[in-house]
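So that we are looking at the same thing, I have put the structure below in structure tokens.
Note that one protein chain of the assembly has been removed; the remaining protein chains are unaltered in position.
The chains carry the letters A and B, assigned in the order they are written, with residues numbered from 1 in each.
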Amino acid sequence: MAIWFFIFAELLAFGIFFVAYAFARAHNVVLFNESQQHLNITSGAINTLVLITSSYFMVRAVAAIKQNLSRECARWIAAAIGFGGIFLVIKLFEFHAKFADGITLSTNTFYMFYLSLTIFHFMHVILGMVILMAVMLKARSGGYSAENHTGVETGASYWHMVDLLWIILFPLVYVIH
Amino acid sequence: MSETFTKAMARNIFYGGAVFFFLLFLGLTFDTVQGLPKRDHRENITDAVVRGKHIWETRDCVGCHTILGEGAYFAPELGNVYKRRGGDFIKAWIKGQPTGAPGRRQMPQFNLTDQQLDDVVEFLKWTSEINTNNWPPNIQG
Partner (left out) sequence: MQFKSQAVAKPYFIAAIGLFVGQILFGLIMGYQYVVGDFLFPYIPFNVARMVHTNLLIVWILFGFMGAAYYLIPEEAETELYSPKLAMIMFWIFLVAGVLTIVGYLAVPYATLAHMTGNDILATMGREFLEQPLPTKVGIVIVALAFLFNISMTVLKGRKTSISLVLLMGLWGLAIFFLFSFYNPSNLVLDKYFWWWTVHLWVEGVWELILGAMLAFVLIKITGVDREVIEKWLYIIIAMTLITGIIGTGHHYFWIGTPEYWQWFGSVFSALEPIPFFMMTVFAFNMVNRRRREHPNKAATLWALGTGVMSFLGAGVWGFMHTLAPVNFYTHGTQITAAHGHMAFYGAYVMVNLTMISYAMPLLRGRSANSGPSQVMEMWAFWLMTVSIVFITLFLTAAGILQIWLQRMGSNPMSFMEAQDQVMLFYWLREITGFVFLIGLVLYIWSFFYKNSEAQAAA
């Protein structure tokens, strides 16, 4: 499936960044520990739950279409998109607080990684929502069936990947000291 | 590649990927341009520096030299030449060209006026103060 090629490429890119993060952290443990304390773990944790829930909705969407329930499938996707939106809003509050503190990519190496990784992920959430939107519209108009639902599975796979990346990113950047 | 990987999917990845990364690039560019004044010390770009850059360009210095590592690799790096040699040496050097030493690389005589020589030095001085993340590795460039 095309999406697996794509997901592989995405994981590779993020993977390299994660390794680079670990590498940079090992060289600046004090700086990283100090800066990490200023992150909002609560909002990060809530966002983790939001994304996992959203991923679960996509599981339900795939299950629904396998039983030929197009409308129900579309509703589950809508719910997944909605939770994606909640993620974005919470994240925007977090970014706003950071920017208000005058933090930029050039503040220090930790914030460079924090902002790069989270913004990069943020854009993936948006992209995932666009993909889900397209899938939802097609599902609503009855474009998928129990026999033919590759599109729904493709969208779901991508969305799970976005979720997975956050599940790695959150502990890596926010929690592990 | 299996049957389900259609051309339409490949095309979508292309369009999506191109737009996505171009937007990211624009975002980074915005951030870079915002942050540059702290690194390039543009408050020190005097008229002399501007004129000096113009002389640098119209004599095609970059056709032999590098500046901050970019250009041709036929003659020394000049991004840090002000720190390496100082202004007086630079002026005397330009005036003394070509050396005419047989078989050696030659720099043309540009017949610059004293004012123009000062401008070139001002440009090279300003350039040497740009924050280049500590490049070059040593004074030799």
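Of note:
Following the convention adopted for this analysis, a contact is a pair of C-beta atoms (placed from the backbone, for glycine too) under 8 Å apart; a residue touches a chain by one contact, two chains touch by 3 or more.
Computed from a predicted model, the values in this text were never measured in an experiment.
One chain is not displayed; in the complete assembly it touches the shown chains A, B. Those residues of subunit A that touch the chain absent from the view are 5, 9, 12-13, 16-17, 20, 24, 105-106, 112-113, 116.
What subunit B contributes to its contact with the hidden chain is residues 1, 5-7, 10-11, 13-14, 17-18, 20-22, 24-25, 28-29, 31-33, 35-36, 39-40, 42, 45, 49-50, 53-54, 56-64, 66-77, 98, 100-108, 110, 126-127, 130-133, 135-138, 140-141.
The rule is simple: only the chains that are shown with their structure count from here on.
Spacing of subunit A relative to subunit B, judged by their CA centroids, is 40 angstrom.
Across the complex, subunit B is touched by residues 1-3, 5-6, 104-106, 119-120, 123, 127, 150 of subunit A.
Remark: subunit B residues 2, 4-6, 9-10, 13, 16, 20, 23-24, 27-28, 31, 34-35 touch subunit A in the complex.
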